[in-house]
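First the structure, which I've put down as structure tokens, then a few questions once you've had a look.
For this depiction, one protein chain was excluded, whereas all remaining protein chains were kept in their positions.
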Amino acid sequence: MKKYVFTKLAGMFFTIICVAFLVFLAFAVIPGDPALAKLGAQATPERLAAMRAQMGLDRPFWERFFSWLLGAVRGDFGTSYSYGTGVSAIIAEKLPVTLLLTGMSFIIMTACSIPISIYTAKHEGGLADRIILIVNQVIMAVPPFFAGILITYLFGLILHWFQPGSYVSFAQSPVRCLVYLFFPAVAIALPKMAMTVKLLRSSLLDEAKKDYVRTAYSKGNRTNGVLYHHVLKNAIIPVITFLGMTLTDMIAGSVIMEQVFSVPGIGRILVSSISSRDYPVVEAVIVLLTFIVISVNLLCDLICRITDPRIRREA
Amino acid sequence: MKRRMKAILAMSVLLTLTIALSACSGDKAGETPSGDPSADESSITIGIPQDLEESLDPHMAVAAGTKEILFNIYEGLVKPDKDGNMVPAVASSYTVEEGGKTYTFTLRDGILFHDGTQVTVEDIKYSIERCADTSGEGTLLVPAFSNIESVEIVDEKTVSIHLKEASTDFLSELTVAIIPKHNEDPAGNAIGTGPYRYVSRSIQENIVLTRFDDYWGTPANIKDITLRIIADGDMIVTNLKSGSVDMFCRISTDQANELAGTDFEIYEGTMNLVQAMYLNNSFEPFQDIRVRQALCYAVSPQEILDLGFDGKGTIIGSSMFPAFGKYYLPELSDLYGKDIEKAKELLSEAGYGDGFSFTITVPSNYQQHIDTAQIIVEQLKEINVDATINLVEWGTWVEEAYTGRNFEATVVGVDASTLTAGALLERFRSDSSKNFINFSNEAYDAAYAGAQASTDDKEQTAYYQECERILAEQAANVYIQDMACLVALNKKYGGYEFYPLYVQDFASLYIR
Partner (left out) sequence: MKKRNYNLLLGGIITGIMMVLTLTGFFYTPFDPEKMDAANKLSGISLTHIMGCDNFGRDIFSRVLKGCGTTFTVACGTVLIGTVFGTLIGAFTGYFGGLVDEVLMRIMDALFAFPSLLLALVFVSLFGSGKYHVIIALGIAFVPSFSRIVRGEYMRCRELDYVKSARLSGASHLRIMFVHILPNIFTVLLSSVMIGFNNAVLAEAGLTYLGIGVRPPDASLGEMLSSAQTYLFSAPWYALCTGGTMILMILGFSLMSEGLKKS
């Protein structure tokens, strides 16, 4: 187990360096000079040269990459081109918003999908099951951004349950902040909810057909007891891996929802920084997101190993 | 066992319900600040499409979107009024001597900075010299200031600016902000003399301004202004309708139509820019004037207005728009009427009888230019010219198309940095660094030089008009329109004023 964790951590480190390098490379090859992007079309050559030197763009590619890497290891991600403040400070301000949003949608998703899938699995083939399955399929077919827009129109403009565009920060008013974030959280959670229900339901049904379940029944256990004690425990293992992937998907999905609901989170910063060629910010945000994604995956792996003895032995 | 299952089910349902319920109850609490005008009578939330620049230093600002907001915080010796005239601001009066070689300003009595300190002639000298880079250590921040010989403090109320060469246009450059010499952090701590002072900002979220109560002139009507960033253009209408934003400038005609029948009034002005399909004059087919003219005959600006802009906008025929008054020649817009036969004829004369193909590069963040380009592509099909649209990011456009001049045609709007005809026409001189279309015409260069050398206003105007006429006759670009500028303002408010420059004046807004 120790060796396993160690190799995984080493792999993780390698992956993060890979990602950092890819981002650096990407920005080295795409057109769009950050100095020019900042100064605009009216820039004089002298001001451009001065700005490039200030941004450190006159140094060769490798030198820039390694000095960034050295800084990053020490926790210093440099200074943002377009906001003039330290990148770490910007991330510290905006990341909690995204994490809050993702966390909320994750809670909504699990809180709804687990009971729904248990219900549908129990009443397989029933009317409710069929209706839920059809709704599920349709939800999965709606593009996320469009679902977000429909939610703003329905709950915001027609039902007036919330006021689109009136986000307030958590520090200002925790209640209003949470209420506002509830709607984008639902928009992010909906498609994932549909997928989880689909997966968990079929996983439950698969497990329910296995021999040990028959044995459990034959021993005189009641339906719910078997379902809850034996089946759910086994059926949830593939779902944990899936939930891990979903969580990372949700972080990525929040990029679009932050745009639709005007939530000033890390996704908005990412999109605007890409177009303003604010490399230090983009670099740090992507490395950070990668770190979160990989850690969550690793965590899921570990949970699976602990809960499932079969995988544990394999290692 | 069964009970336990039920309990879990019930719990999770309850959890979701609680969240949904708190959503409903929270909403009522949340409605008051912007929903009910009596709660806070003097505040307004204004949507802006992008965040301001990092630095609120008025001399360093380059983005038009930043400058138009800073107009409310900073003032120069003079500032433009809504008719485009230069009126005294930090200076109470001025005189122009030696035929435009010396400009002398008298400091306004008792004028204060936002931090409560008196504005002094030292501050004026500091601000002008900072932009002119007279010490030679920094960089020249205002290109026109290279003409400044020296800034002289005559007495504690008077400052004179001496120029190297006489210039009658120079006054309009002196809108450069006057900032306090003692401010060590002009980028973060914005201190000016304008009707509003800076309070706080949150990146990609909002900027807060409040009224400066010791303002020298007529104080602003509304006390608090929140500028909220709405990066997603598709969300503008939603946010206006929901009431979270009271005003948004430069909305599209489609967005204006969506707002019909709501609490919003649409103000219509002009954008004051030259929207055209700019042609790279050194690209093979466009080197031939007949090809360029053929495009002008094939493209109908009226159709573009009807299809893409609800008929709103002013058709123009050269690099000049109506706000410029005396320089503007309205008759040039009729130079090329839509005439497919004539266009085809010109093309075959030029050896392109079977048509040709080219690419229109369009910055992807401007929907109105993308729409225009789409209509042009359709119109050019009639003369067998096959145009394709290439959408690029704004950063790429500036680097590749504008600075690198690596494009075939592009649809954008070009604006004027100051209210002088030169600001629009200078770029088409053959050796101008801003001549991104590679236009080269001797008669044009001569006419422009004539205008610069002339000190007589009538003569100068005639020279500038000559320049415009050459651009139109040479079909340097396919000129389209000066777009309509639509501003959505909640009916609770009034007093929006259009300026012939790219600025927003918040001080004139009031609550009905």
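For clarity, chains are labelled A and B in written order, and residue numbers in each chain start from 1.
Convention: a residue touches a chain if its C-beta (ideal position, glycine included) is under 8 Å from a C-beta of that chain, and two chains touch if they have at least 3 such contacts.
Only a predicted model underlies this, so the values are computations on that prediction, with no experimental measurement involved.
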Candidate in contact with the missing chain, chosen from B:234, B:288, B:339 or B:497: B:234
Option touching the unshown chain, where B:104, B:117, B:287 or B:390 are the choices: B:390
Per the touch definition above, residue among B:284, B:306 or B:386 touching the missing chain: B:306
Which of A:151, A:204 or A:271 contacts the chain that the document leaves out: A:271
Touch residues of chain A, complete complex, unshown partner: 11, 14-16, 18-19, 22-23, 26, 29-32, 137-138, 140-146, 149, 153, 248, 252, 255-256, 259, 270-271, 274, 282, 286, 289-290, 293-294, 297
Touch list for chain B against the chain that is not drawn: 234, 237, 254-255, 257-258, 260, 303, 306-308, 364-365, 370-371, 373-375, 377-378, 389-393, 396
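Throughout what follows, only the chains that are shown with their structure count from here on.
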Inter-centroid spacing, chain B versus chain A (mean Cα positions, whole Å): 38
Touch list for chain B against partner chain A, complex: 1-2, 4-5, 8-9, 12-13, 15-16, 19-20, 22-24, 26-27, 29-31, 34-35, 47, 50-51, 53-55, 62-63, 139-141, 143, 187-188, 202-205, 228-232, 234-235, 238-239, 241-245, 365, 393-396, 398-400, 402-403, 417, 434
Residue ranges of chain A in contact with chain B within the complex: 30-33, 36-44, 46-47, 50, 80-85, 90, 93-94, 107-108, 111-112, 114-115, 118-119, 149, 152-153, 156-157, 160-167, 169, 175-176, 178-180, 182-183, 222, 224-225, 227-229, 259-262, 264, 268-269, 271-272, 275-277
